[in-house]
Structure formats: C-alpha cells, structure tokens
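Apart from one protein chain that is not included, each protein chain of the complex appears where it belongs.
So that you can tell them apart, the chains are marked A and B in the order they are listed, and the count of residues begins at 1 in each.
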Amino acid sequence: MAVLLIVLDLAGTLVFAVEGAMAGLAGGLDVFGLLVVAFVTALGGGTMRDLLIGAVPPNSIRDWRYGGIAFAGGAAVFFLHYFVGRLPGELLMVLDAAGLALFAVAGTEKALDYGVGEFAAALMGTITAVGGGTLRDVLLAQIPLVLRADVYATAALAGSLVLLAARRLGSGPRAAAALGAGGCFVLRVVAATHHWNLPHAL
Amino acid sequence: MAVLLIVLDLAGTLVFAVEGAMAGLAGGLDVFGLLVVAFVTALGGGTMRDLLIGAVPPNSIRDWRYGGIAFAGGAAVFFLHYFVGRLPGELLMVLDAAGLALFAVAGTEKALDYGVGEFAAALMGTITAVGGGTLRDVLLAQIPLVLRADVYATAALAGSLVLLAARRLGSGPRAAAALGAGGCFVLRVVAATHHWNLPHAL
Partner (left out) sequence: MAVLLIVLDLAGTLVFAVEGAMAGLAGGLDVFGLLVVAFVTALGGGTMRDLLIGAVPPNSIRDWRYGGIAFAGGAAVFFLHYFVGRLPGELLMVLDAAGLALFAVAGTEKALDYGVGEFAAALMGTITAVGGGTLRDVLLAQIPLVLRADVYATAALAGSLVLLAARRLGSGPRAAAALGAGGCFVLRVVAATHHWNLPHAL
C-alpha cells in the first residue's frame, strides 16, 4: 500500500513535469529552462504547501527522488518532444486529472497531519494541486490558466472537501482519500470532456 | 479595544479583497479566479510577512475568518459588480487608504512581537500593506502598480517609520500605533487627491 502511494505520487509528479516542460517549450525556453519549469510545475504546489504549514525543508528538496523524476520529465520533453507532442490529448487530460486528484488528496492529508484546521486543509489540498501550474504560468508571464478557465482548481477543491466530509461522517482515512480522489478525478474528466466552465461575471 | 482591532482588521481585509476582485474582473477571470485574487490581494501581504518572520502557519490559513471575509469580498464582486463598480472612486480611495494604514501598523507590530529589529519591522509593515497588491498584479501578468506610480507603498513605509520613531521617543504602544496609522492615512489621502508621484529618473 505505502509502495503504491509512492509510485502514484511519483507518477503524478512525472505527468505534471512533462506538461510543464511542454509549456516551457512553447515559451521558447532552453534546456535549463525546461528543467526548471518542469520542476516548478511538478513540485511548486507541494513546496508552497510545505512552506505554509511549516514543513521545512519541503519534500521537494529533502527527497531527491521527486526532483529527479521532475528533471527526468523535463529531459524527456527536451529529447522526445516530437513524440510527446503527438500523444493524444485525451490521454494527457486523463493522466493530468489523475495527477490533480492525487495531489489534492495528498496535500489535504499532509496538512491535516501537521495539525491545521479543515478550512486550511482544503486550501492546502487545492494549492498542492494547482500551485505548480500557477507558478509555471507566472514564470511564463501569463495570467494563470486556473484563474481564467475550466473546472480545474474547482475539481481539486471539491476532492479535498469530499475527503474532509467523508472523515467527518466517520469514514476511515483510506476510504476518505479514495472518495476524495475519485470525486476530483470524475469531476475533472467530465468537465473537460463537456467543456464546462465556471461562470464569468457579466 | 481588542474587538475594535479585529473589526478594523477584518474591514481592511474586506476592502482589499473587493479591490482585488475588481482587478480580476477586468482581467477576465472566472468566479474561482475572482475568489483567488480576492484572497491573494487581501491576505498575500500578511502571509509573506508571516513566512518571513517564521509565524507558520500564517494567520491567513490558521484563522478561517480572514479567508472567509476575503472570499465574501470576492463573491460580492461577482454578484454585485454592477453596484460595486459604481461606488464613488473617492470612497474606495479613502477606504483603501484606511486599509493600507491598518495593515502597515499591524504588520510592523506583529514583526516586533516576533523579535525582529527595527529595520526588518519597517520592511515587514510595508510588505504587509502592499505585498498582496503586488502578488495580485503578478498573477495578472502586470508590472505591480506600487512599483511604478503613486505615493502608496511610500505611505505605508512612512506609517511604519512613524510608529517606530514614536516608540523610540517613549510613546506607549497604543499612541504609537495611532500616530503611525494616522500618518500613513493622511499622507496617502493627500497624495491621492493631489496626484503626487515619486520622481522617475530622467
């Protein structure tokens, strides 16, 4: 079980790193820039969470495997972007939704472990999931996509809230995590395939 | 007295949140983006201060009332922007100057409570007051307004310095805070009504 969790976490890191590096490629970065953006996209959200809850040094720099995986994702895009760029968009979307769900749940749980309240834990889950993409867009001098479009951060927040609600209703931690991750994943995939957007004020 | 301080602090948070959300509206954000920008504008400065002085988790995530007020300000803009956008600019400017003064003084005092020196306390007061607006502009991919125009951050710094000078000269903490806040408020309002700007190098 613990091994499965680490594998899932590293898999989510890899997916986010690849997406970050693809965005960096479109922004004209060199190979060092790709590695940095891969790292920031994959690990920036967790790093923000760790700084906010006081878990220093953050996991991203304490455990070299995360950085290694993120850099591997960036290097893969540098060498193989011809192939990575041809992966079907649906596959990337589903993998990204899985990473989002995983990060939202893992971020919420780590925040709870550090003794913060439920309000803060829901914020931390959302920041873990979308903080890296936000930093990536800031580095690329763009308004972060999560602020403008798509049920994306909303899905992360929903997953975090489902986890917290399930715990309150007496569910075990494992079932609560599965419910939260499942809720986030399904909401994100359905929203993406149906092009749901949050309302803009008129 | 303590109740009055909390009410003032929450009022300042609300004003900054509304201003942040109005900027987000102009940037084309959806409802989630408005809530995020409201939160960041209202609480980003205090969060930066808390991270820098080692007060983790920061107040903004430890006490749900601040986040709640910030989100309420964002939601108010989403639902009521027709009316909020028609509030007289002078009213918003005066409320904003009040928030600036309050945040500068509160930030300076919290930093002193955590035992940093006077130089750092003045920096922390200024960051508390203008850090949120700076982060807002970074998220909206703009050069932060406080770096380019207006006697704004300068007023926050002046208020912080007045507070520190008053304490050095033997004033009680309450009087020093009132002097600092009053100085910042008056300087900001006078500067705004007279269109004072800091010099640009030629």
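Methods note: a contact is a pair of C-beta atoms (placed from the backbone, for glycine too) under 8 Å apart; a residue touches a chain by one contact, two chains touch by 3 or more.
What you see is a predicted model, and the numbers here were worked out from it, not measured in a lab.
In the complete complex, the residue from A:Ile61, A:Val94, A:Leu145 or A:Ala201 that touches the missing chain is A:Ile61. Set against the missing chain, the residues A:Val138, A:Ala165, A:Ala178 or A:Ala201 yield one that touches it, A:Val138. The missing chain lies against chain B, touching residues 51-54, 114, 116-117, 119-120, 123-124, 134, 138, 141-144, 146-149, 153-154, 197-201. Residue positions on chain A in contact with the hidden chain: 24-25, 27-34, 36-37, 47, 51, 56-58, 61-62, 64, 67-68, 77-79, 81, 138-141, in rising order.
To be clear about the criterion, only the chains that are shown with their structure count from here on.
Centroids of chain A and chain B (each the mean of its C-alpha atoms) stand 30 Å apart.
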